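One chain of protein is taken out of this complex; the other chains stay put.
Labels run A, B and C following the written order; every chain starts at residue 1.
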Amino acid sequence: MRFFSDNAAPCHPAVLDALAAANRLDTAYDGDAWSKRLDGAFSDLFETPVRALWITTGTAANCLALAALCPPEGAILCHRDAHIEVDEAGAPGFFTHGAKLTLLGGEGAKLLPEVVDAACGRVRADVHQVQPRALSITNASEYGLAYRASEVAALGEVAKRRGLGFHMDGARFANALAATGETPADVTWRAGIDALSFGFVKNGGMSTEALVFFEPGLADETLRRRKRSGHLLSKGRYQAAQLLALLEDNRWLANARAANAAARALADAAGPERLVHPVEANELFVRMTPAEASTLRAAGFDFYDWAPGEVRLVTSWDQDMVAVATLAQAIRAL
Amino acid sequence: MRFFSDNAAPCHPAVLDALAAANRLDTAYDGDAWSKRLDGAFSDLFETPVRALWITTGTAANCLALAALCPPEGAILCHRDAHIEVDEAGAPGFFTHGAKLTLLGGEGAKLLPEVVDAACGRVRADVHQVQPRALSITNASEYGLAYRASEVAALGEVAKRRGLGFHMDGARFANALAATGETPADVTWRAGIDALSFGFVKNGGMSTEALVFFEPGLADETLRRRKRSGHLLSKGRYQAAQLLALLEDNRWLANARAANAAARALADAAGPERLVHPVEANELFVRMTPAEASTLRAAGFDFYDWAPGEVRLVTSWDQDMVAVATLAQAIRAL
Amino acid sequence: MRFFSDNAAPCHPAVLDALAAANRLDTAYDGDAWSKRLDGAFSDLFETPVRALWITTGTAANCLALAALCPPEGAILCHRDAHIEVDEAGAPGFFTHGAKLTLLGGEGAKLLPEVVDAACGRVRADVHQVQPRALSITNASEYGLAYRASEVAALGEVAKRRGLGFHMDGARFANALAATGETPADVTWRAGIDALSFGFVKNGGMSTEALVFFEPGLADETLRRRKRSGHLLSKGRYQAAQLLALLEDNRWLANARAANAAARALADAAGPERLVHPVEANELFVRMTPAEASTLRAAGFDFYDWAPGEVRLVTSWDQDMVAVATLAQAIRAL
Partner (left out) sequence: MRFFSDNAAPCHPAVLDALAAANRLDTAYDGDAWSKRLDGAFSDLFETPVRALWITTGTAANCLALAALCPPEGAILCHRDAHIEVDEAGAPGFFTHGAKLTLLGGEGAKLLPEVVDAACGRVRADVHQVQPRALSITNASEYGLAYRASEVAALGEVAKRRGLGFHMDGARFANALAATGETPADVTWRAGIDALSFGFVKNGGMSTEALVFFEPGLADETLRRRKRSGHLLSKGRYQAAQLLALLEDNRWLANARAANAAARALADAAGPERLVHPVEANELFVRMTPAEASTLRAAGFDFYDWAPGEVRLVTSWDQDMVAVATLAQAIRAL
């Protein structure tokens, strides 16, 4: 019974069905019928005209967005625990040709507007210091917290005033929305977001995320950079079809709700004392002695040791609720 | 009836079956059971221990190979019609941090050893000139010609003597081998190749190529660069499964033979007068007036205008032989 | 008696005097009194408001200009014998983050408008091909030929129509103007040039060239890139003072005229049969057998073997006219 990572989960059956349906002759690259439907489908979802590109990984989606928002000589403000800083092997430096990540603090890996504003204020405008040019937040955050639209808007106001492009790493965007009940539009472009990495792989997809530009002009150079970075697959229809399958019938939202519900059940079992962060999306950070962790593992549960005395549990779109109940009970029994 | 591009063709059914079979919980990235089988499967095929990585595009496979073989301050020798020069949007410059492509001539987009050697000889060894550090050839070439093992070995000898890493862009490697009947080993590492981009997508695959290192040490930094360039997919099992499905029962070779046979039938119909290059793999470059091209298009055949008075026909692994026969007849009737 | 390179010549005494005069306390970087006078001094010379930066090398000046005119994913059109291609160790790739040099032919290392136009016409506008974004010419050319203002203007027209930034590598700009008698303004911004590397080191300077932007907006990001590439010296007054000393009393022009006159005297001695290119500036490419070259060397003359049967002679601002006469006589006597 695996609570290790949502990347470990299989794909939603609708994704496989969509691949089978797309398995016919069509134009190469992104000239096919499926890829051509993406802008429309995401524009509908976001209630505004957007440009949407399939991208195979969250790392590439994030970094293509950052390259569109920040020149090589600029800095990107982000949380010090941000995925782009911690777990992308320096990809932001690669895609932006050496732009700098300026690391900020904040509870639960979330950023506060005053922290961003102060960081900008500390930079001299001369040529010796790297100027902040972009802001990146992760929603849901690396600790499973969801930004409210109002929180994003407050950051968006600072970004606008300070001249920063504004990117959202939404590897678990679906889980964040499932948690808050807010709309995709409210938490993104209406709050000042310019570009969103919209995660699908952790949420029932197979091999594609969506990179959504709310500033459609940003997409043009990105199409060139997608090719230049080797991310323009030659049979794009199989990528687009995955996204369309998960958008259809709001499967993406249903999947995220299922994962969140599983996390909620475990959080209730753990109780506030054990929880390092409030549980809003599909990740739990749980205080636990090594002995307790061993007990759970002996009972067949798999998970990640996050820090001394702390484990991480991640639930998935397909989480077996019987296993969840069993684990909940085991946690209660610790 | 489409003779436009082998990227337009669908996937082999075994690929879809393999995706369905892989659709279960497993370790993320390349820690899964399928990815772990790649080194072994390709080592068997190449009769020597190799390292094999799934990579979603030929562009990325080529450029990760080049980055492993050439430092930023070096030059890569290639044909002036090479895909890396003409159709990869500057990706070699991106992945190598600005290394230079030195363009050479040669019949049919093939390079000759004396041309490579002379190009090296023209470079002063001082710090003002970019030093050649790698050689890249395309097999089958951009004009559909297959290198014989002996031809590659002669280039490999120059590469070794001149201190050049040696890369083969094998987007249509299968078609080349199907044409010559030689073994994968003979035309690669036994002839001095250090890294091979082994194409599967044009040959029945969906979304992955293989990057094969015959110098296993080169793979380690490449694993980091694969991640750093956003090419480490989080559900790698679906990438590896495609490759394994096409290796199984030598489907890759059967597919290539089918595509080549279709090309051969068309070449025979066209006759030597019309053929710009000998037809060895699955591409034909055919002399044709605009009026003749229109006649064929009016009869329902799709293809690419390559140059004034010249069209390109590409056949695929799944080419309908009835359509091929009809086109052959139409060409004969021109 | 040295005819090897104009880089071998000493500095003009006024340059050393200027360094001594600047040897006092002042603001660091480019905040000093001398640096602040550059924009004005060059604006006067060019009869229009320009921005002028001191840069220690022609390679850096060229490449900062190219980085201002061409994005990483673009191409720079230049002659295949251009210094940026042949003798800058790949610096254009470094400064532009991997932009490509597209090499064109042309007599005497000069480009013709129709060649540039045709090169642009060959590029498909899709994302697979690198789009031309800049044009770079060398004046005087690598073979010592000077562009006339009308020739530059014809290229400028193509550049404008094709959306190319237009750069002039003027390592020997002074020699070119001395040859044609045209004005700095006519051969640059009035002819469509956006950025000029204006060489001083080969022409009596010590350690600084000028990078002149006719599109003043381009200077701002370049100031950052100058620092980011380590080219913002901390005691900039000693750099600016050199340029001002050579601008004063049009010393730059007098120096170039002296060098050109020496070249002319040698060209007359050599006669048209021996000259590979017409001699306009301060370089001569002279047909000569190895035996003849040995004879001259035995007589104490130093020069460069350019190609089989061809030597290069370069004259300098301080060329001893007695030595020139002696060499002229020796050439005549061959």
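Note that in this section a residue touches a chain if its C-beta (ideal position, glycine included) is under 8 Å from a C-beta of that chain, and two chains touch if they have at least 3 such contacts.
Fair warning: this is a prediction, and the values are worked out from it, not measured in the lab.
Checked against the full complex, the candidates C:S35, C:T57, C:T102 or C:N175 give a single residue touching the omitted chain, namely C:T57. Which of C:A28, C:A118, C:A307 or C:A333 touches the hidden chain is settled by the complete complex: it is C:A28.
Set against the missing chain, the residues C:R224, C:R264, C:H277 or C:R312 yield one that touches it, C:R224. Within the complete assembly, residues 72-75, 86-90, 93-94, 96-101, 103, 127-130 of chain A touch the chain that is not shown. Chain B residues in contact with the hidden partner, per the touch definition given at the top, are 71-73, 97, 127-128, 131, 221, 223-228, 232.
Residues of chain C that touch the chain left out of the display are 2, 5, 7-11, 16, 19-20, 23-29, 55-61, 63-64, 88-91, 94-95, 201-202, 206-207, 224, 227-235, 238-239.
FYI, only the chains that are shown with their structure count from here on.
With centres taken as mean Cα positions, chain C sits 42 Å from chain B. Averaging C-alpha coordinates per chain places the centre of chain A 34 Å away from that of chain B.
In this assembly, the C-alpha centroid of chain A lies 50 Å from the C-alpha centroid of chain C. For chain A, residues touching at least two other chains, in rising order: 224, 227-228, 232.
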